[in-house]
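The complex appears here minus one protein chain, its other protein chains still in place.
Our next item is chain A:
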Amino acid sequence: MSTGPEITILYFAGASTATKLTFERLQLPSAEPQPLSSLSTLLVERHPQSGLEAILRTCQWSVDAEMVEDVETVFLKGGEEVAVIPPVSGG
């Protein structure tokens, strides 16, 4: 049972076409702060057979519009805007 607070996930580029979503709300599995490093597994579980797993391996993360340097040091408490950042291709 999911009982934790909610976060918002933003999807761009390949991550968006794989999930067919530009964003979704995700309830964290518990009230304890969740390591950002555990988020990939949660998202892949929600989107099986979508190709998201392979895409996430190429992606970086941002939390509240700041790029994350080290996923091991970031914990999600609820309320955050987390974005999946695929390799960029502007210009």
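Here, contacts are C-beta pairs under 8 Å (C-beta built on N, C-alpha and C of every residue); 3 or more make two chains touch, one makes a residue touch a chain; residues count from 1.
In the analysis below, contacts and distances are computed from a predicted model.
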Inset, instruction - Out of "Cyclin-T1-3", "MoaE-domain-containing protein", "Ankyrin repeat-containing domain protein" or "Glycosylated lysosomal membrane protein", flag the one the UniProt entry gives for the chain missing from this complex. - result: "MoaE-domain-containing protein"
Legend entry - Residue of A:Leu42, A:Val71 or A:Ile85 touching the missing chain in the full complex: A:Ile85
Inset, instruction - Quickly run down the residues of chain A that touch the omitted chain. - result: 6, 8, 10, 12-14, 16-17, 22-23, 58, 62, 65-67, 79, 81, 83, 85-91
